[in-house]
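Heads up, one of the protein chains got dropped from this complex, but the rest are sitting where they should.
Letters A, B and C mark the chains as written, and numbering starts fresh at 1 in each.
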Amino acid sequence: MKLDIGGEETFDSPIERVWSALNDPAVLKQCIPGCKDMITQGDDRYKLVLALKVASVGGSFEGEISLSEKTPPSQCKIAVSGSGSLGNGTGIATFSLTPQPAGTLMRYGGEGEIGGLVAGVGQRILKGVAKHLIGQFFTALRKQLAAPVS
Amino acid sequence: MSETSRFTFVSTQRRVREDRRFVVGKGNFVADIDVPNMKHVALVTCPYPAARIKSIDKNAALAMAGVHYVLDGAELAQGTLPLMTGLDTPNVPRRPLAVDIARYAGEWVVAVVADSRALAEDAADAVRIDYEKLPFVLDAEMAMEKDSVLVHQAHGSNVLLDKTFTWGEVDKDFAAAPRHLKLRVKWGRSSTVPIETFGVVTSWDPWREILDVWASIQMPRYNDQIGSALKVPVSSVRVHYDVDVGGSYGVKRGIKHTVLCGYLSRRLGFPVRLIEDRLENMRGGDAHGPERLFDVEAAYGDDGVIHSMKMRALENVGAYAGRSPFQLGKPVGAIVGPYRIKSVQYRAVAVVTNKTTQEAVRGFGQSPTNVAIERVVDEVANTLGLDPMDVRRRNLIRTEDFPYTIPSGTTYDSGDYLALIDKVLAHTSYEELKKKRDALRAQGMLAGIGIAAALEPSGGNATFEALLNPNVTTSTFMDSCRIAVDGLGSITATMHTTSSGQGHETLVGTVIGEVLGLDPELVRVVRPDSLNSLPSGTPVGSRMAIMLGGAAFEAAQKLKTKLTAIGAHDLGIPPERAVYERGEVYDRNAPDKRIKWADLVQIAHRNYHRMPPDMEPGLAVSHVMQVPTGGKLPTADGRVQMYPCTSFEFHMILVTIDPALGRPEIALYRIGHDCGTVINPKIVRGMTMGGIAHGIGAALYEEFAYDPEGQMIAQSFMDYLLPSSHEVPPVEIIHQVTPSPNTVLGQKGSGESGYLGAPAAIANAVNDALKPLGISINTLPLRASVLGDMIAEATAKKAS
Amino acid sequence: MHVKLSVNGQAHALDVEPRTTLLDTLRDTLKLTGAHAGCEHGVCGACTVLVDGVAVRSCLMFAPQAEGSTITTVEGVTPGPGELSPIQDAFCETHGMQCGYCTPAMVLVAHALLADNPAPTREEIVEAISGNICRCTGYAQIVEAIALAAERLRGSNRPVGA
Partner (left out) sequence: MKAAPFEYSRPADIDEACALLAADDGARVIAGGQTLVPMMAMRLARPTRLIDIARIAELSYIRDDGDMLSFGSGTRQCLMERDTLVRTRLPLMACAIPHIGHAATRARGTIGGSLAHADPAAELALVAVTLDATLHYKTKDESGELPARDFFIGPTITALPMGACLSAVRFPVWQGKVGVGFHEVNARASDFAFASAAAQVELADDGTAKRIAIAVGAIADVPLRLDAAEAQLTGTTLSPEAVREAVRAALADIETVADLHASAEYRRRVAATLAARAVADARAHALGGRHAR
């Protein structure tokens, strides 16, 4: 099934800080729900190992994440794909950052697709769960941004 | 049933002998078969609607304790031949495991063998397959387009079959008719979905060179197909027919499962078992049913008389074709339904798409076709402002018209459609029903009456094969029965196929008992294995009452004749003077001169000197039955006698819909049913009720729905909705018996009854309910949400 | 792991993996094959058995969860070799089945219902079997079987299950 991904998030941090966080594999690893490992494969390309868990539902995934079409510090495209015991998924989203008086506004939009087992038996709740996972990502990102720069 | 007096046992309310073992849980289902040292198979399926298999990493799975083997499609293809298909489509090969390319989400790619099913599933999880996603097509009309993605590149097109038949002067009749209408009807992809999934156990004995097969099967020529695909003589395949099948209604055809297991057990040297789990069954069991798009045109007069019809039926068969495209062929034998339509043009199109493969479903394409026909009849009435009941009366074939030959060449055997309709209406007044409907409407409910008249062609032959594939020359389709009386006089009859709930043992016992005038309970009925069997089909095509019943009848007649001859000889009278009655033979002229059963048996078994000269000793007879009226191939213009018998059913129902919710509820259900002589009333009633329930499912709830990305999203019973006891209303059946002249007892088929008219009646009722809003729907299943949205929109439009 | 089960009045001490369902334990370990797997996700009801007298889906219970409970399967309500309970006999009388796959579960549901409610209405019977899918019969003859059994049991003074 297809998922529309899109929304707006605001951050207290300045645009450069948000930009660098989003381009930092160490930060991404902390923010991507269930991310166990992120192994660099090339420029802005990483292998992902996920152990995803939402309430009782969970499974392991292997996949890839890549960043492209970068226009620092405001625009970038993120592509994620993975497959595992629960099924498979891909997602491509573009985000743009705009400086705000008290931080940064992020607009993002794109499309995801989920197939395999969860699509076959769990469509009823899949969108809600996906939304929650995206929310988790931003919650974690905020936490990372709030942490002192290492 | 006024005809019962003709019979002693037939048509009487007798118990069904199979039931005793089922109520105590002692059925012999395939999952109950326990073969020593048996291992278990689980499957790895493709998650994408189309994908190239780039690599398969089996190492992690093979390294697990208790795992014996991981089989891929390439190896299996080396060792086996492709599965049999019906059409000549050599570039659309079908195999148990995908080779190079997987063509639907859920297709089997790898089979894992382990000590237990749980371990096999653990190992299946550990198999890593690298795929390259490929473009796919799901929609049948899109698949027909020239620039469509191809499901099978080598075939060059997605069209497997596109054949147009013209029977009669269609153009002339259309030109002459003052009125025409066009209608598009969609039948959603559903199936029979038995509660028992498909299962198979195979065991190869290399010293005897025999493959033993126990399967939950309902498949003609099953052993032939196993032998062919595994490249062993069919005499090396021993299919055990004494396996109880937990429901089938057409779909239990697991040939791919069997070839897979047969290969594995030969390769590995131990028995293997594959019992589909529900997910495997739903997505990759290749047991989906028709998904059909009808475009129908009718030419008719101001009086509602339909003169001619054009129908295009477009079938989305899924990724591979077994026999499923033939489901476009069977309806040719009843293409005008119960109506006197003079001419017909029929275009049958089958396309492949990236969906799960289909199998035969109850009615073999007839029920969807009946929806199309019956919707057209209702629309004819609508356009003329006539009552649909009146329009039917004007078009129905009359009893004096029988035998009646329809434009496509089949002769309907017998019927009295109007009489049965009158019986139903005498039971439940149509005028009262209309008043009830109108009263509900006055209270703000949507309410509609649905009527449907439908035929059940029965006694199945395979003529549709030759009709759709001229290279097929199959013209016979047999069933057999053997009767042996042992040395102490007990009777044992054999039947030579599995059974899936139709009560065949009871059928055989009843018919033999009737002919021999002996209590049917005295007749033991067994099912030997395929190596001990006479040629037989299976309970497909609503044929067993006619074919197995016929074979049992004829075999019993042979036995009776032999007993009479023995008796006459022993009594020293000419055979024509001897009378057989209830196991004894007496002299017509001196009824006290009689010889008893035990003595007849004694003579046949041990006193050859008292036998008529040259007569075989013993009391063993058999009969191989050919389909009555069968045996001819189609003419050049595609006319052919299809099934020998046509049962008739007339449904009249009342449906209510709360306009705010859109959920249809069946408030009243009446059916008139005529399947000729009823052999066992309890069985026929059950079949009809079950068929109606199945029809309710297809009309309202059941669909193997796909999302636009090619995922089948009704894989569990939480999304594929089978009717429960709440969804099936009380049904009253009004019986009529119009015997068939083509069968031994006047019987016709009833295995598909109810199902053939229920969806049409429901579709008509829902449309009648929607009529005051000026809207209509011709897409099944009729989901509450879709109806609710339509009703809301129409209501808003009306208000504004 | 070690699990003690009481099935049809007999105590069993078994060694099973915790993940083994009660259904698989009954079928594979105890060879009580009257309970059937239909969907294995708790919808079809073919696996129904009685746990402490109440109809329960045995596919939705792992064997260790059943420890200490009294389990009754269709084999346990069958009076003896070749004998039928009044409920089983009523199913035969009305032909409340076809393929027989859902039948043992239906019989058990009927036993539980009639033990609780000796004179159920049609609606109560329909409700009681609504969790058990039968694909063959359209339910009419099953409902009739249970009503017939109830009627006969009321007239016989015989306790349900005897």
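Here, contacts are C-beta pairs under 8 Å (C-beta built on N, C-alpha and C of every residue); 3 or more make two chains touch, one makes a residue touch a chain.
From a predicted model like this one, the values you see are computed outputs, not experimental measurements.
What shown chains does the left-out chain touch?
A, B, C
Which candidate, C:L5, C:A35, C:V56 or C:L84, sits in contact with the chain we can't see?
C:V56
Among A:A26, A:V57 or A:A102, which residue is in touch with the absent chain?
Here the residue in touch with the unshown chain is A:V57.
Taking the entire complex into account, which one of B:M84, B:M142 or B:M718 touches the absent chain?
Checking each option in B:M84, B:M142 or B:M718, the one touching the absent chain turns out to be B:M718.
In the whole complex, not just what's shown, which of B:V137, B:I217 or B:L279 touches the removed chain?
If we include the chain that is not displayed, B:L279 is the one touching it.
On chain A, where is the contact patch with the chain that was removed from view?
54-59, 85-86, 117-118, 121-125, 127-129, 131-132
Hey, which chain B residues sit against the chain that's not shown?
Interface with the chain not displayed, on the chain B side: 116-118, 121-122, 125, 277-279, 660-663, 700-701, 705, 713-714, 716, 718-719, 721, 723-724, 726-727, 783-786, 788-789, 792.
Of the residues in chain C, which ones touch the absent chain?
1, 17-19, 21, 24, 40-42, 45, 48, 51, 54-57, 59-62, 64-65, 67-68, 109, 127-128, 130-131
The working rule: only the chains that are shown with their structure count from here on.
Let me have the rounded angstrom distance from the C-alpha centre of chain A over to the C-alpha centre of chain B, please.
A distance of 50 Å separates the two centres.
Residues of chain A that contact two or more other chains, please.
None at all.
Quick one: in the complex, what on chain B touches chain C?
15-16, 18-27, 29, 31-32, 34, 118, 192-197, 244-249, 275, 277-278, 500-503, 682-683, 685-694, 716-718, 722, 724-726, 728, 730-731, 754
Under the stated contact criterion, what part of chain A meets chain B in this complex?
Residue positions touching the partner: 1-2, 83, 85, 87-88, 113, 115-117, 119-121, 123-124.
Show which residues of chain C lie in contact with chain B when the two form their complex.
17, 19-20, 27, 31-41, 43-44, 46, 73-75, 78, 84, 88-89, 91-95, 97-104, 107, 122, 126-127, 129-143
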